[in-house]
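Below is a slice of the complex: some chains, not all, each in place.
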Amino acid sequence: MSNLATEFNDYRSKMNDKLLADNNKVIKRIFNLDTNAFTEGLLDVRTKELLGLVASAVLRCDDCIKYHLETVHKNGITKEEMMEAMSIATLVGGTIVIPHLRRAYEFWEALEEEN
Amino acid sequence: MSNLATEFNDYRSKMNDKLLADNNKVIKRIFNLDTNAFTEGLLDVRTKELLGLVASAVLRCDDCIKYHLETVHKNGITKEEMMEAMSIATLVGGTIVIPHLRRAYEFWEALEEEN
């Protein structure tokens, strides 16, 4: 049965595989950096993932929000904590963030349902 | 029968109800402020709704555009007036606004059809 989170991941994986197979060196290195930047550092993974989520939300990138919601969810952040981060994003980024907040909330439900 | 405007409102209402039930105080107050900011003041509702529409258009937020198209439509603004506001948005925001203008125009037709 179709689930928003599963669908998103399938498309994302399929296209990332194609992009990496395409062999553009700059793109490959950006993907690489993306992995490195979110690993444990002075700031822990939880904090970093929340930073990624809020950055994605104020820049209003639905797919980036979905990706970080997933890693946020996997790292044990609760819905209430996620909403607190998203409320800062909505305040800083303005009411134009609200449509993305609606879709983020729906995606979070899909993540919970998937498990 | 399916109508773009009806679909949009159904999803919007359903998700707004969930967001407000979620009980994040900052989010609730932003929703509240949003209602207050567009009520009659020194500027009338018509003008304020056009301001909301143009702000949404230059920030390229389709759902925000749809919401303001609806209130603009309810407040008796004609298609020609709406297009005049959108032409300012397209000039200030650039040709990247055009795809949103196409969807706005289609949505306006759905609003007229719905009535």
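All chains are identified by letter, namely A and B, in their written order; residue positions are counted from 1 within each chain.
One rule holds for everything that comes next: a contact is a pair of C-beta atoms (placed from the backbone, for glycine too) under 8 Å apart; a residue touches a chain by one contact, two chains touch by 3 or more.
Note that this is a predicted model, so its numbers are computed, not measured.
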Number of identical chains forming the whole complex, with 2 shown: 6
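As a working rule, only the chains that are shown with their structure count from here on.
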Cα superposition of chain A on its sequence copy chain B - rotation in ° rounded to nearest 5: 120
Euclidean distance of C-alpha centroids - chain A vs chain B, Å: 26
Chain A residues touching chain B - in the complex, by the definition given at the top: 60, 79-80, 83-84, 86-88, 90-91, 95-96, 98-99, 101-103, 105-106
Contact set on chain B toward chain A in their complex: 11-12, 15-16, 18-19, 22, 24, 26-27, 30-31, 34, 55-56, 59, 61-64
